[in-house]
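My questions will all concern the structure given below.
Heads up, one of the protein chains got dropped from this complex, but the rest are sitting where they should.
Our next item is chain A:
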Amino acid sequence: MMRIEIVKRPQHSALFSALSPFIALFLTLIAGAILFSILGKNPISALYSYFVEPLTEVWSIHELLVKAAPLILIAVGLSVCFLSNNWNIGAEGQLIAGGIAGSILPVMFPDLQGWYVLPIMLLLGMAGGMAYATIPAFLKVRFNTNEILTSLMLVYVAQLFLDWLVRGHWRNPQGYNFPETVQFNPSAILPEIWMASGRAHWGFILALVAAVLVWFMLSRTLNGYEIKVLGRSSRAGRFAGFSAGRLTFFAFLISGALAGLAGIAEVSGAVGQLRTSISPGYGFTAIIVAFLGRLNPLGIIAAGLVLALSYLGGEAAQISLGISEKSARIFQGIILFFVLASDTLIYYRIRIVSRAGDAVAKGA
């Protein structure tokens, strides 16, 4: 009789802390290969066209940055939430709220032109995301509601509100009844970084700046220290004189602002108008990005690129393999599953025991 036990480590393992995302990615590839062979595809060539081919052309690297920008922006904000033990699952709704608020200017005042239009749009986008994130924060602090449920449910509210807007008041009168607003005028469009070679816009630069700023705050300032203390032990945080309620607002406001910024950057930079579907679930995928990046904003930059690749791979797979682009969602789910599973190795080690009491081998 053999038995596998997991044994708590006396101290968390720095090695597995660094290794865990890579183990997770490796296991994801294996699971993907199995999945492809069940579907009757050659796993090697399928994985190649899924994960390598999108990186072989300049234009598709631009697409990668376009998709990575909102993922990184949102995940950086979520890392502040998750580190402080605030489980904001509603970034998708905050993204939509930001997209709507940021679109007020180009949709309602389409004739406004000038350098000031874009900054105001971005600020309104952030304000919209913040305002929307305040709701679950307030409910949590005031009524002790579970923020996972409230923030998630507010996503559906935001999605339906957007749907109602673009089919109703904000619909483009000359748009042949498509559920879309007017095309934004050029001064309301977030410009490309390098126009000659592809579509990547300044949203990616904003994401990098946000990641570095939040990384600095988390690792160097008292504010970041407060976030980590309260996230790990609320009682020790109270002993330190930190207020959990204030931090809940702070974390939701930061992540709401960044999700809102991602929303308006997506609308203004990648789409150019407001539509019913402005996001293929960036707000949810960003949760995976945050964990794959170990809740470290610099790690999140890398993780954002990886998850962006899964979106591109999904599109490529649709064309070259003839499988649904929904396969991207499957890959994202598998990654999250393995990331969380691999994290167990940071705090526990695996021991294989045969019969009663005799430890035979120590693995991991």
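By definition in this document, a residue touches a chain if its C-beta (ideal position, glycine included) is under 8 Å from a C-beta of that chain, and two chains touch if they have at least 3 such contacts; residues count from 1.
In this text, contacts and distances are computed from a predicted model.
A.B. asks: Which one, "Fe-S cluster assembly ATPase SufC", "ABC transporter", "Peptide/nickel transport system substrate-binding protein" or "NADH-quinone oxidoreductase subunit D", is the UniProt name for the chain you do not see?
C.D. replies: Record says "ABC transporter".
A.B. asks: Who touches the missing chain here, A:Arg3, A:His169 or A:Arg220?
C.D. replies: Among A:Arg3, A:His169 or A:Arg220, only A:Arg220 touches the chain that is not shown.
A.B. asks: Identify the residue among A:Ala18, A:Ala236, A:Ile319 or A:Ala341 that touches the chain left out of the display.
C.D. replies: Spelled out, the listed residue whose C-beta touches the missing chain is A:Ala236.
A.B. asks: Pick from A:Gln11, A:Thr56, A:Asn144 or A:Gln174: which residue touches the chain that isn't shown?
C.D. replies: Of these options, the touching residue for the absent chain is A:Gln11.
A.B. asks: Even though one chain is hidden, which residues of chain A still touch it in the full complex?
C.D. replies: 10-12, 220-223, 225, 228-229, 232-233, 235-236, 238-241, 357
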